[in-house]
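For this view, one protein chain was removed and the others were kept in their places.
Chain naming follows the written order as A and B, and within any one chain the residues start at number 1.
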Amino acid sequence: MAIVEVKGVSYTYPGSNEPTLNDITVSFPTKEWTTIIGHNGSGKSTLARLIDELIPTSAGEIIVDGVPVDAEHVGDVHQKIGFVFQNPENQFVGTTVEDDVAFGLENHQVPRDKMQFRIKQALNDVNMLEFAKKEPAQLSGGQKQRVAIAGILSLRPKILIFDEATSMLDPQARLNIIQLLKKLKVEKGFTIIAISHDPAEAVAGDNVVILDHGKIMASGKTTDILTNHDLMNRYNLGLPFTEQLKAKLKAKGIPSPEVYLDEEQMIQWLSQQ
Amino acid sequence: MVEPAIKIEDLSYIYSPETAFAYQALSNINLTIQGETITAVIGHTGSGKSTLMQLVDGLLIPTNGSITVGKVKVTPNSSKEDFAQLRNHVGFVFQFPESQLFADSVIQDVMFGPLNLGMSENAARRNAKEALERLSFPTNLYERSPFELSGGQMRRVAIAGVLAMDPKILILDEPTAGLDPNGRKELMQLVQQLHEEGKTIILITHQMEQVAEYADQVVALSHGQVAFNGSPHELFDDQSRLQKIGLVAPQTVRFAQKLQEQGVHITKLPMNVDELAEEIIKVKKGMTGYGK
């Protein structure tokens, strides 16, 4: 079952001659993590924004959890989708951490007595409860992104979209956020759509979609796509660490298994040889 | 032997001294950076690395101690001219430098620095063109507004703006932040190339992979003090010290260490994937080859 269906969607920005997205058809399976990878300018962010009705669809059709994405259902769609953006600073609306989490709840007219519980719960889920009274200037980029995640968790969405949400963070903070997402996906059964230009991040997900020049070039299981070195190199996407190692070993005459191995599996395989 | 490019002695810095908000960002830093090397400066946010770099570029006046760059030495009592001199020797590419572009055209923006140094219009233009060429920036975009460019191109223009001033020492603060893997690779190749052309490079980074692959020297700061100063190899070899400073070794090193734990005998810590593959092959060949 796919919770998000995109059918024949094209999009051209006003004033532009070339379409940013060209006849895209893709589906995102329920409770799975799909990573959309592609270069800057490949149209990945545009696709994500269309799915959340942040820009209006002009050609084609998008269905989110049974609801058509259009002007009429925009409130519904925003309720079902939680969207985390790239820049930690520019999505922090509240003057303090708890105020920022409250912002979405206030918009959805959640009564105040319920807010307190939901804010506490959401901040606890992202390990930021002790920072509730802090101001954004006192937080690191990674902490701000955690607050952004708490903000959308409090609204109880079904789908989480991350639009390069870790690209401005340092490697350690990035790793922490990815681990947090993994945990949330398992514990709360979210469907995750992550947009990234880094294959190392795609490793965390179930499926990968490759977007290039507004077209879908490949989509499938993460393990199938990331092990296809020709495909990854054709779109200049780089390879995750273990695949880089496999490629180097292969070039030097040591063949390794075709299937995707994560770091642990790779170590095991190497030590058993 | 190249003489030291930068010499820092007993350097301290306090923000808003003598107020309730006084904050000691650096205390008693002693450091020598050799010429024509790549030095990585690492440490957590708030460890004092930005403050240190701003001091080296003469953007802040030290509270105590001195900084010597070439023949220029600045102390808390130095004149404004001395600090300006320091800035002429040192180029500083800030984090997300594309956010400081302002001129009408790419070429004008790159000429800004050289003109500020007092160069003639012609000389400044020549320098600007040279710098842009070095960054293989497309010639047909020179007259474009910098705001019409893609993010990656904007970053190149910003870096060219600093290179055009022809500094001997170049500080780069997280130059690859926000770039895709390809852009990261290209930019680091550029850094390598500048280094080979004789520039002294100081690289502020969170990416341990970059430290391992490119740096000759690593300086780790922690709570405003030098927590480590030595080679990347030395730094990543000592896991307990690494942990104490709160750093994580690069993936290749961690991978090699895990392999060792599993009984695969790796002799040299690999600083990049190539070296890791070589080490693995050495072990494999040793086991399956005729030596057995």
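Some notes on this structure:
Assume a contact is a pair of C-beta atoms (placed from the backbone, for glycine too) under 8 Å apart; a residue touches a chain by one contact, two chains touch by 3 or more.
Going forward, contacts and distances are computed from a predicted model.
For the chain of the complex excluded from view, the name given in UniProt is "Energy-coupling factor transporter transmembrane protein EcfT" [choices: "Energy-coupling factor transporter transmembrane protein EcfT", "Sporulation protein YqfC", "DMSO reductase" or "Cystine transport system permease protein"].
The chain we do not see here touches A, B in the full complex.
Annotation: of B:27, B:51, B:210 or B:272, B:51 touches the absent chain (contact as defined above). Residue-wise, the contact with the chain that is not shown comes from B:25, picked out of B:25, B:42 or B:256.
In the full complex, chain B touches the hidden chain at residues 15, 21, 23, 25, 46, 50-51, 54, 57, 59, 80, 84, 87-88, 91-92, 94, 97, 99-103, 112-113, 116-117, 147, 161-162, 165.
Counting the whole complex, the residues of chain A in touch with the unshown chain are 49, 52, 54, 75, 78-79, 81, 83, 85, 87, 89-96, 98-99, 102-112, 115-116, 119, 135-137, 151-152, 155.
As a convention for this text, only the chains that are shown with their structure count from here on.
Computed from the mean C-alpha positions, the centre of chain A lies at a distance of 31 Å from the centre of chain B. Here chain B touches chain A in the complex through residues 45, 150-152, 177-178, 180-183, 185, 206-208, 248, 251, 255, 258-259, 262-264, 273-274, 276-278, 280-281, 284, 287, going by the rule given at the top. Interface of chain A with chain B (complex): residues 39-41, 140, 167-168, 170-172, 197-199, 236-238, 241, 244-245, 248-249, 252, 254, 263, 266-268, 270-271, 273.
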